[in-house]
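Every protein chain but one is kept in place in this view of the complex.
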Amino acid sequence: MIFKSKPLWGEKTKLKSSYDVVIIGGGLHSLATAYYLAKEHGITDIAIIEKNYIGFGGAGRNTAIVRANQRTQHNVPLYKEALDLWPVLTKELDYNLMFNNCGNLNLMHSEAAMKAARMTIATAQFHGVESHLIDAKEAKELVPALNISENITFPIHGAMFHPPGGIVRHDAVVWGLAKGAAKNGVEIHQHTEALGIETKNNKVCSVTTSEGKINTRQVLISAGGYSAALIHDMLGIKLPISVLTIQAMVTQPLKPLLDHVVSSGAYHCYANQTLKGEVATGAHMDPWPNYTTLNTAHYIKHQAEALSEFLPCLRGVRFMRIWGGLADMTPDMAPIMDGNNQVEGFFMDCGWGYFGFKSCSAVGKYMAQFMATDQCPDIFKPFALKRYEEHRLMGETAALVNYTPDN
Amino acid sequence: MKDIKRVSPVVLKSTPVKTENRNNWEIVMGYKGEGDGPYLIDLTHKQRFDYQDSNLGGQKPFNINIPEIPGNSVLDKKILMNRMNNTQASIYNFGKEDIAMPEDSGFTDVTEATLFVALVGKNIFSICEKLTSLDFLNPEKKAPFLFQGPFSHVPCQIVTLSKNLENHGLVLTCSRGYGRDMIHAILDAGKEFGLKPAGEERFNHFVSEL
Amino acid sequence: MMNRLDHMPTLKIDGFRKIGFIYKKKKYYGVEGDTVATALYANGIRIFARSLKYHRPRGLYSLDGECSNTCMEVDNIPNVRCENTLLKEGMVIKEQNVKGSAENDMMSFIDKMDWMMPAGFYYNTMHKPASIWPIAMKQIRKAAGLGTLSPDFEMPGIYDEIFPTTDVCIIGGGPSGMMAAVAAAKKGLRVIIMEARPWLGGFFEYRSSQYKPGKDKGSQSLHDRALELDREVNALENIRVFTHTSMVGAYNNNLITGFQIGKESDLFDQRYIEIRAKSVVVATGCIERPLIFDNNERPGVMQIGCALRLANTYGLLPGQKAVFSIGHDLGLEAALELSSLGLNIELIADIREDGQNPELLQKLEDKNITLLKGWVACKANGKKRVKNVELSSIDGLASKTVSCDLIVASAGMTPVTGPVTIAQGKLKYDAHTGFFLADKLPEKIHVTGRLLGLDNPLSIETSGTIAGLQAALDCENCSIKEIGDIKKSLKNLPGPTRGTKLVTAPVKGRKSFICFDEDTTIKNIKQAIEKGFDVPELIKRFTSAGTGPGQGGIPGHNLPLYVAKYQALPDISIKPTTTRPPLVPTLLSTYAGTNHIMLKQTPMDKMQREDGGIFRNIGVWQRARYFSNDLTCKKEIENIRSNVGMLDASTLGKFRIHGPDALKALQRVFVSDMSKVQQGRMKYSAMCNDDGCVIDDGVITKLGENDYYFTTSTGRAGQTVEWIRYHTRYDKWNFHIVNLTDSMGVINLAGPNARKVLAKIVDMDISNEAFGFSEYKEFNIKDCIPVRAMRLGFVGELSYELHVPSSYMLSVWLMLKDAGKEFRIQNFGVEAQNVLRMEKCHIILGQESEQRTNLLDVGLEFLWDRTKADAKTIGAVALSQAEKDKDRFKLVGFKMEENGRAPHDGSLIVDEKVRGYVCTARDSFSLNEAVGMALVDGPLSKIGTRLEIYEDECNGKRIYGKVVEMPFYDPEGSRMKM
Partner (left out) sequence: MALTITCPVCGKRNGYEFKYGGEEKGPRPEEKDLNPQAWCEYVHMNKCVAGVQEEWWFHKDGCGSWFTILRDTTTNLEQEKKEAKK
């Protein structure tokens, strides 16, 4: 047999009473941070504390879409690096992350949207990221299933085409990073719940878990949608976050039909075909905070209505499965990455909304550098929590977001 | 005046057989082949007022007591008064003649703001069921009563006038701009029940029977 | 009569009515009542499809659609489950995912390559060297997927939707469901039954066994009893029955969704049903738990219900020579019935050592049918269909091989708990029945019948009555005592029967399939567990078991049982895998339903279309953006600058606010001092959010004491009432808002000749002296049409904004056109307005601002009144905190260097970093040069600063502009004031 039957991320071990670093949350950002701490900075005495199993949260429930065509210069380089890391990680981890570099097609439905797309495209090109504005006809050549007629709610004017983007097999990233981290000595403690962080003189000193207390001087909370509640409960720090359930679904598998990721802001919808042939689609968030991860009757219907309009051939396929995950949204649709600021030794990596998957590799790399050196890397500086009181929202979204009362 | 004419956002394809002119409106009183119901009747030309006052309970416009509980309506002398919330009521004039809006500054004439149609006859609640989840047949609701809620995705005021099996009827208002699409949605939903456009006479008759 | 069994009362076919259809380009016939699959079966077709991964032949297995064994292409629609799709005249049926045919698939060699494809093999292969992956991926994509969908496929049919409300919703129209419905309906409640099959009757309907439904009742067949209950249900007016209706979703507060397949007489092909119920009864009964052995999905292997219903419902004998390997009395009953219909039963292997119904045992003995207790099928042999079966004793010690063409195989029953779990009920493993039974149910949801583990017909019926009454209790229409009495009677009836625990025959499991759709074997599960994937949910992800078109239908119950068994875990740790909606794969067209697009039209919509307007959907509205195919709008623009034109601005938000505290409310939301608003004059102001960012602008006038009229932008109109009430929600102020947006159409009559045109249709003096810039007037046109008129200058020319009652708008429009004829008055659209106002540097929010742009950034600080601190004006705090920050974006005007062309909107302003972006820029016809507005970093905002402009697709080549004073056109504003 070519495949040795050995647990992928190490044998189960007992939780020790002290680690150099404790990471709360067993998702992608945690695993990536641990992986890079161990691999690049020689810090291997790390415990990842996961309440369920690794990949239970957003890591296993995301769109699997990767891209680097964000709106601002603060974000593009970070996502670009993340995008460039997929092939590197596949090799490093010796685990096929199944990067399908199929390109993303972001539909534009008005003159105003075309203008907004130009800005985003210019920003991408300025940073060396490939991205182009194409008209409706060209979009249809790329995705023949598109309906470019006028008689739909949001007729298609064109699209932002971003060839370097695509999809990555999200479960593979979880397992690959876990494998890589474990190989470098990181301990992954599943079914272990973090209960509190203790501080002394405003410095982190220990973490209490369901399996015992751990002494440590550094703790990172990167627990996806659960981060904000944990940070508030454990340290009393409030964040400008609203935690929403975001939904996604797949159809029954089909032979190749969509060769690119298609998304539409106006329809609030993306669709792409997985390697298995399912059309994966979603994006809706009910605009009220909740931790339910429940899907809604409202949305699956809405999604079918939207796809019926702009990818009408899909009316002939069946939805097979719908699920929900958490998105921790900030008012400016950009994350909060901060450390040694509110409490010494405390780091946070949250507010990723629905962008956490595509950024995980690069964020892990720089968060590891941050924690290893206690120096905030330049690329993280614009993402500090303080920007909200300085009235410097990030500009990652042009329009006001509507899950806050501010709309 | 000859070149001045008021138009409703409701466009129906049936052929009018009887019309009346009132206040620059050309009102269709009856259409060809109206059938035996259910009927869709354009009432956009009928007056609607908005009345807001912090002390609504004490007021008696048109000599009619405003219902105390939001959601309740009262039909008196062809005037339908609907309590919307603590401080607001809507008033519809079903009469043929316009009435003078009271001087009180709490009143606003909103006739122009909305589309106004009636659904009358059998199966109208089955038609509604295709367009909204609002429960018209809830036995706890005694007609006339007001729903403020979505109908074909659009916020509406809907007053159920009668749930008697022989004489089903309701009136609906929504933003005037939705006229075309709302009528389309209602007629489409009504197709399987034989919903047809009808003239104002059908409605006047229906109201007189209440 | 086609060759069908024809004497049973249970038949649902009409053998005399032939239905023709095309299969693989040849014409075949079924009969009315057939499903596509039964019609094919009747024509001798046994292989319906090939499996996803290994291309194994697949045949009829369950008849209830738990797996995709019979997924075919029907009338160009892929992945149709033929086993429960009714046959219709002229249907065209094709096979999917085969090279060649399902009978002879050239890809079937892959079945032998399974050793190369252990669980998760993708993750460990095809990435070394990296260049292999893109090639491999292409092949994977081609191989994956079942059906084919053409990109230009147009789905035929009519899809409807309904949203009924009810007191009690009953899922499942079998005996317990019907009893529950009758009990609740007799309490005067509104009841809905959803039944997946085209008829009521469930578990009773297709069986001819005798039973006594009560002390005072005679013995009758289960089938007759089903008919009797059906009649009782239909006699009650307050029960609404939806047959051929699959329940697919259950949500909080008892929202239940499903869809119905239309009958011949229905106007719809399918309709989406969304039910709001006070109480829900889940009466979905059981399906069978697949028996796992080698080649357990070979054509010729089928479940008990499948074999029995083929005969009893469709008049088809499922085979000639059968071996049964079962674990439930239903298997014995079926063997007896099928035997009497002419099937040769070679032998029955029963997993159970004991516990069989003695009556059935006696009958088997009478019929000389061999029953081996404690035996099980181990391997089906036969390349494309079953030729013989190897059987063994459970301990694996004894074995034998029996030739046959049919293996009726079933490990036992498994309750259909999907509706419970997706409604957030919790299940618990029950060692007695071997089932996952409801443990914690959400409020006002009840389970009944076989979902309680019951098997005895009378117990099932009684439990149904109890559930119906419990639902009535939820609706406060039943007493607790009444329920208690019946519960007592249930106690005296047979309770749940002991179930079998066996998951798999004693085999290694290389070809024992736990999930058919994903070709997952027992061996794959072992591999996953050894890799550290120790929870069923993870195993599912790693092996794909239960993620195929049939979801958990086949592996749902077996997977957790097997995982626990393999890890030797105690019963308590056996946890079901997650079930997710839709419980039945549902067409997008069905979910989409009627999908009415709801958009608003202005009162001038039709006239503008007749004038050649090119429309766009903007938010909820449709608006004319252009009036010719020249998208630069040159003529429209020049006409306004030199003559006169009309713009439809009806979409502007329009509001009346009145009451003693109206001014306070205005002070709260507008940045200006609203106490300065006067009667007869217009004031321009803006609203900010708490960040000080501009969210809206508009004009306000005073109509009278505590009475104001104001406009908002098109996009904000819908939120204005909400916004004002939100920001005054703690204040108990006495003010009232009326949304008048739709009640008035708005024409912007603009251009130097505007006054001349307007003067022709109004009787009053509208000279500049009588009606000056920024003034507000109310007057009547022709003594009849009340108009609110404002002199504003958004486009920078003399202009009148006329607010006209919507019903009169057509008349006014025609009058203006008529009056303007001598000047050749023209329409202009939104884009022309956009350019005209840009030349005047009048901003449009969202265009010259983004989410983070505050009032000061866009140069509107003159609107902000700092003296009204008591008003707690929204945004004022943030503005005073942010005004010291000199690095913020600032809105600037710029001209292009060397008479260059205008850059694209959205171009960047750069140096080595991004320093801003172009909001709007045009080659101005009025100015004969390229101008625009941009948001740039504060330090770049000084007049004269050179702007380096980076356009998309510029290949690094910059163009340059220079910051200049704003506005560009008529800086003194004399033209709009003339």
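Order of writing sets the labels: A, B and C. Residues in every chain begin at 1.
The rule is short, and it goes like this: contacts are C-beta pairs under 8 Å (C-beta built on N, C-alpha and C of every residue); 3 or more make two chains touch, one makes a residue touch a chain.
Everything numeric in this text was worked out from a predicted model, so none of it was measured.
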Problem set entry | For the chain not depicted, the shown chains it touches | A, B, C
For this session: Have a look at C:I486, C:V877 or C:C954 and name the one touching the chain we're not showing.
Result: C:V877
Exercise. Touching the left-out chain: which of A:H191, A:H232 or A:K381?
Worked result: A:H232
Exercise. Which residue among C:A869, C:I943 or C:M978 touches the omitted chain?
Worked result: C:A869
For this session: Have a look at A:I241, A:M333 or A:M367 and name the one touching the chain we're not showing.
Result: A:I241
For this session: Could I get the residues of subunit C that touch the absent chain, sorted low to high?
Result: 251-255, 276, 424, 690-691, 721-722, 725-726, 729-730, 869, 872, 876-878, 881
Seminar exercise, completed: On subunit B, the omitted chain is touched by residues 70-71, 84-86, 88, 133, 147-150, 155
For this session: May I ask you to list the residues on subunit A that touch the chain which is not drawn?
Result: 226, 228-229, 232, 238-243, 286-292, 294-298, 328, 331, 388-391, 403-405
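Following the convention adopted for this analysis, only the chains that are shown with their structure count from here on.
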Exercise. Using mean CA coordinates as chain centres, what's the subunit B-subunit C distance in Å?
Worked result: 33
Exercise. Between subunit A and subunit C, what is the gap in Å from one C-alpha centre to the other?
Worked result: 23
For this session: Please report how many Å separate the Cα centroid of subunit A from that of subunit B, as a whole number.
Result: 50
Exercise. Which positions in subunit C touch two or more other chains at once?
Worked result: 274, 597, 599
Exercise. Which bits of subunit B are touching subunit C when the two form their complex?
Worked result: 1, 3-9, 24-25, 44-45, 50, 52-54, 87-88, 105-106, 108, 110-114, 129-133, 135, 137-138, 152-154, 175-182, 184-185, 188-189, 191-192
For this session: Using the touch definition up top, name the residues of subunit A that touch subunit C in the complex.
Result: 1-3, 5-9, 53, 55, 60, 72-73, 87, 90-91, 94-101, 110-112, 115-123, 125-126, 132-133, 143-145, 152-155, 169, 171-172, 175-176, 251-257, 273, 275-277, 294-297, 300-301, 303-305, 307-309, 312-323, 332, 390-395, 397-401, 405-407
For this session: Spell out the part of subunit C that touches subunit A in their complex, as residue ranges.
Result: 52, 68, 76-79, 97, 118, 121-128, 130, 133-134, 137, 140-142, 144-155, 249, 251-252, 255, 257, 272, 274, 424, 527, 530-533, 535, 537-538, 541-542, 544, 547-549, 551, 580-582, 585-593, 595, 597, 599, 616-618, 625, 689-693, 695, 719, 726, 831, 846-847, 850-852, 854, 878, 881-882, 885, 904-908, 910, 913-914, 917, 950-954
